[in-house]
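Written below as structure tokens is the structure these notes are about.
Missing here: one protein chain of the complex. Every other protein chain is in place.
Naming follows writing order (A and B), and every chain is counted from residue 1.
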Amino acid sequence: MGFEFVVVLLFLTTSAVIVGIALWLGRFLRPRLPSAEKASTYECGERPIGSAWFNFNPRFYLFALVFIVFDAEIALTYPAAAVARRWIAEGRAWLVVAEIVLFLAILVAALAYVWGKGELDWNRDLAGPEEMP
Amino acid sequence: MNIIQHVANLLIRSVFHADPASWPWTWLVQAVVIGIAAFLAFAFVAIFAGPVSWIERRIAGRIQSRIGPNRVGPQGVLQWLADGVKCWLKEDLVPAAADRPLFLAAPYLVFTGMFGAFVVLPFGAQVVAADLNVGILYLLAITSLVVVGLLMAGWGSNSKWALFGGVRSAAQLVSYEVPSAFSLLCVVLLAGTLSTQGIVAAQGGWPWDWFIFRNPFMFAAFFLYFTAAIAEGNRTPFDLPEAESEIVAGYNIEYSGMRFLFFLFAEWANIWIMAAISAFAFLGGWQIPGIAPEQIAATKGWEFVGWQALSWTIFLVKATFLVFVVIQIRWTLPRLRVDQLMITCWKYLVPLSMLMVLGVLVLLALVPEGGGADTILRGAMVGLGLAVVLVSALRVRRTFRVDREHYREMEGRDLWYPPYRLP
Partner (left out) sequence: MVPAVPPPVRPNPVRAYFGNIRRAVSSTFEGMTVTMSWLFRRPSTIQYPDRTEKPVREMLPETYRGLLEVDLSRCTACLLCAKTCPLGCISIETCKHPDGAREFQTFDIDNGLCMFCGLCAEACNFDALAHTREFEASVSSAEQLTVRFVDRPGRLVAKAKDLPPRRPRGSILAALIPGFGRRRRRAAPPEPPASPAPAPAAGAEGPENPEGTA
């Protein structure tokens, strides 16, 4: 098995090297005429006001959190799913079904909670009604 | 044994006349063979991604009742080459306000994340670069590298458009990862293995042996996976990260020349990868109808090569068909709003794909494979699939016929103009 992962590593390295070589070879072909106008940030012809590194919508953060919970759970379910067939053949169907249903139940509970809280609705007032002017 | 070790051993025996087991340079030859394999995969990506971009533009033209690019080379087949050379000759700009290391590194991550998926794609009966025992998990993990690259590009550009594109695409990609992972979980349940070759081996050449037609839940899981895969590939109707009418071009707006090309390249190759994953996980992969994989492995010489070539062709045809479907969807459906996008994922795809996992699990426990109920289920699903194909063909014919009459009255010409007759 170790060999297979060496293949993966070498594949990834090769792909990065290919990108690097293509960019490096292009250096000899492409022009290089820098100017302040070209180096400015593109905003459809307007002069950009301030930096783009500002606070963006916190809903992205909420979705990222929900995703982490789900993805960790799914990653833990995969081993159970991989052995499900063998265990059913060996007569331990109830065990694997109970296991996967347990995992799914946790996720359903999480999803129901998030859904009920309204966190899945994009268009909603994050500040809450009492803070509105 | 791995095909790369096979080739390396063959090389060592025939060229260096040494015993691969005891020869001290075996690892070097193997590394070289892996490098060559990676380069072949890259060539495949390049040769595939280029013409597909031309084909998409021609199809888009026909669907929109126009002609499409036909200037460069005969009928424009070299358009992609012209685009590539043009991008290569363009100046490489880095905005003064950008975070330089992040900005420069982003194309590497996006391309590597895309390319890593090729390691485990089962192209033919014995042809896979590395048959990992965690294949599906590896696929899910390595494609997430693209998210990191897109976020780096979006944040590093220090442009408002790029930032919105970057965070949108990150939110979209991670969200749709959940339903696609659940749908692949159904496949893993049925196959009993995470290895990609194992999943193909668990299916068969005939449609009723494919996972998609195993039971109704798998049938639905295929479409759920396909939808999620389109979203993960940033394709229309889920192309919000690069919605040109809202945020100009999204995360790649500050990129120019070759760096920009690598983003596009990764996007085109991603279509192919998700079509290939759908093809091997649900549509039987390279399996040849009527020939078991063991029979192929037992053959020798040119016969073996012939069977291999046939299995390659079958896999490529299935994947290319799905690529065509993705292209057609792009020119059919309008773009979703960002709230609709999130609702589609979390309120519809996620619960439904969970339901499919549960259904597949219960059927797996209750319906013994090969029994009467299993046969009936498979037959019914194949019938359903045929019915879908037939009904859609009839609908296409009816839509065409209605307009044909109008067209003849108005223009005095026949409307019929098949796709193979290029204008």
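By definition in this document, a residue touches a chain if its C-beta (ideal position, glycine included) is under 8 Å from a C-beta of that chain, and two chains touch if they have at least 3 such contacts.
Predicted, not measured: the structure shown is a model, and the values here were computed from it.
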item: Partner chains on view for the chain not depicted; value: B
item: Hidden partner chain, residues of chain B it touches; value: 59, 61-67, 70, 328-329, 331-333, 347-348, 352, 392, 395-397, 399-400, 403, 407, 413-419, 423
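Quick note on the criterion: only the chains that are shown with their structure count from here on.
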item: For chain A paired with chain B, centre-to-centre distance based on mean C-alpha positions, whole Å; value: 18
item: In the complex with chain A, residue positions of chain B that touch it; value: 2, 4-5, 30-31, 34-35, 37-39, 41-42, 88-98, 107-108, 111-112, 115-116, 118-119, 129-133, 136-138, 155, 157-164, 167, 170-171, 174-175, 177-178, 181-182, 185, 188-194, 248, 253-254, 257-259, 262, 338-339, 342-343, 346-347, 350-351, 354, 357-358, 361-362, 364-365
item: In the complex with chain B, residue positions of chain A that touch it; value: 1, 3-8, 10-12, 14-16, 18-20, 22-23, 26-27, 29-34, 36, 38-44, 48, 51-53, 56-57, 60, 63-64, 66-67, 70-71, 74-75, 77-78, 81-86, 88, 93, 96-97, 100-101, 104, 107-108, 111, 114-115, 120-123
